[in-house]
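Everything on this sheet refers to the single structure shown next.
Note that one protein chain is taken out, while the other chains of the complex remain in position.
Our next item is chain A:
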């Protein structure tokens, strides 16, 4: 195992912080961090890199047949392949069910890049809507099937070229109906659509067909690949920020499924044990890999962060908690992003608002939320989400640190089913949480008690994760994660 400080049994990131910034107590920590074997002898029963283990991919699952290509409700299914000896090193765990020797040989020879796309898609789960469907019903379809996007296909026409309807479109529709989208001179199509959205008193504004809407909304460039192609082709496209690709049969006559960024990351994570060359990558920190957007801060002092926030030098797009919700929705549309961070005056992260949360303001009874603060809206989202999850409240922010490993980042992305994690800074001056074997635990600074949620300094998304994986390949070295965002336009 590499000497990454994630190997410490101590709290997540605690060991990492010590690597990045020398701290007074590091002398006694480093023996543990650099010699994990010592830790194992002390602990006896636990594997030596416990927290690291949690950031490594799960034991190999059976091929599950219920993962749909573009469902946002896909679950992580993990099958324990019998009781494995917890003391054994990771590499020797049997990867597949049949005789270990055969399985291992086949497995180590596998390169993830060569996986056929046909293995990732599932045609039976494909749902599409006709362009004549009213927007409101299109929205209901999204909600009913727990999807984040739907292909809009005209029956009878080429099924392999289509547009999509997603929550960005719904956001646009809402802003248009409220008259918040500036309509350029001469753009009669948009002006006409705006009039219809707003209701001209004659026809019902809920009957606007979705086809008319998706013609004018900004879209990712459309890509399609045959199912016989390999993952390496798909990943280059998805790593440039495109959210999903259509997968067709070899003749390109019908669509087999939609491959989303999330599906791909999910697949790679669940099967990462097969792909031995991924391991060093997964153990590197996101800072080392230089992925994601991180504010350039030479020192992590408070004044630098505040200066950044004050002069809007931050590369992370955010909105303040006291601003009205409509500002957040507008900003997401203007910046062509699907999620925005909500921060307080000191640039601490309070939470985030995604474009999918627009579903909570579509009814006229909910319109008052648009003028209420973003902070209040976060509270509404969290409360609703907790109830939807069977009473399981979630932590208000999904975050990682610059010193978190790629493995940990992916594990959290997959577990929380989110598209991005916010990078926050550990509160300045506070010691990391007291780890189990820290003998200096009682000496740390007791003044700063971790009251602040954590200053927002960056964001890492599925696109960035895929970029890291794509750059790892021998081909396709030049990946620009901002490519798709720059090219989002009406098609």
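By definition in this document, a contact is a pair of C-beta atoms (placed from the backbone, for glycine too) under 8 Å apart; a residue touches a chain by one contact, two chains touch by 3 or more; residues count from 1.
Following the convention adopted for this analysis, contacts and distances are computed from a predicted model.
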Message = Out of "Mediator of RNA polymerase II transcription subunit 21", "Glucosamine-6-phosphate deaminase 2", "Serine/threonine-protein phosphatase" or "Myotubularin", which one is the UniProt protein name for the chain not included here?
response = "Serine/threonine-protein phosphatase"
Ask   = With respect to the chain omitted from the figure, which of A:351, A:402 or A:458 is a touching residue?
value = A:351
Key: Full-complex contact with the absent chain, from A:195, A:412 or A:487   = A:412
Key: Footprint left on chain A by the chain that the document does not show   = 9-14, 43, 45-46, 50-51, 53-55, 58-59, 62, 64-66, 75-80, 83-84, 86, 350-351, 365-366, 368, 372, 376, 378-380, 382-384, 386-387, 389-399, 408, 411-412, 414-417, 432-437, 441-442, 444, 446, 449-451, 453-454
